[in-house]
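With one protein chain withheld, the remaining protein chains of the complex are depicted in position.
Coming up: subunit A.
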Amino acid sequence: MAAVSLSKSERAYIQSSLKAHPPLRADGRGLLDFRTVLLETGVAPLANGSARLNIGKMAREGGGGTEVVAAVKLEVEDVETGDGVDGGRVVCSVTCSPAAYSHLSSNALDELQHDLSVILQQTIAHPTLHPTLHPKNLTIIPRKKAWLLNLDAVVLADAGNVVDALFMAARAALWDAKVPRTRAVQYRAPETLKSPRNDAPGAMDVDEGTSGFDTRDMARTAADFELPDYWDEGEVLDGRDKWPICVTLNLLPSVHLLDATLAEEASIPLRLHLMFSFAPSAPPILQSMRLLGPAELELKDLKDSIAVGERYAKELFTALESKLREEDNRRNIKARDRFALMR
């Protein structure tokens, strides 16, 4: 993924400065320091949830850094006749903007997009039966209609560490995602309001004799659903504290680095991607692990890397979580207060 082509002496220079005592990086950071991460949620008003993340933007120059925009869009799928799965399904895709990778041919760009999509898809929407990450509120009508959650990420600029950026943006977009409330499953209209709504197409035939609290018949006979409130964004997507984040460790035989720039990525052959998920009441879970690069590693170094990576991931997770809560606060509560003041 490196745009830079480095000469051998440059590569050797970077490697020897990283192994020196004290280790030196080109921008003066410590080995474990991340560049500034800027995050904003709610950037795509038409999407059900979105986020924009930038790692390493230079404050004075107003540009640069690795920039990723992720958005969640929900579509309705038919379980019986379409591709839908009962319980909903999640599909992730990554697009790399040609502006970010101007040095790659369109075939190489397609392959890069596909590889990044596979990493995201297999971690977030792993196709096994075990649905630890699968959100529970993606069903509309059980066994008939379900939501398809499309998570699309676009890489607008790449200045190194693109996989970490993708996972952070994906987590932020999923945190921000809201599922519209649908009537057949969750909301039951009170008896008095039933007649005006019944002439809507596809409205449900509700038996007169059943009790208002008995929703079993409704779920069985309902073939369609309605949005009770068109303007309501809906409820928050379930499982928001379980989405994983990624920590990429660039491994040299004696040291490891976090958040490498393009030049550092080109000089360090081996990369380990660790995706951890920290649910609040459960021990940390390794959702995915990838070793990439034309170099090899011993098992004990791998074990140490996993242990150390877990600690870094936990710090990253805590920082991201506090920022996401702050974003929620800014967009909902503070905005409401400001609006109330203006009225």
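Everything below uses one rule, namely that contacts are C-beta pairs under 8 Å (C-beta built on N, C-alpha and C of every residue); 3 or more make two chains touch, one makes a residue touch a chain; residues count from 1.
The rule is short, and it goes like this: contacts and distances are computed from a predicted model.
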* Assuming one chain is omitted from the figure, identify its UniProt name from "Tubulin epsilon chain", "mRNA transport regulator 3", "Cofactor required for Sp1 transcriptional activation subunit 6" or "tRNA (guanine-N(7)-)-methyltransferase non-catalytic subunit". => "mRNA transport regulator 3"
* **Hidden-chain contact residue, picked from the options A:L6, A:L104, A:V236 or A:I285** => A:I285
* Contact residue for the chain not shown (choose from A:E61, A:E80 or A:E298) -> A:E298
* **For subunit A, residues in touch with the removed chain** => 111, 114-115, 118, 122-123, 126, 128-130, 132-133, 272, 277, 283-299, 302-303, 306-307, 310
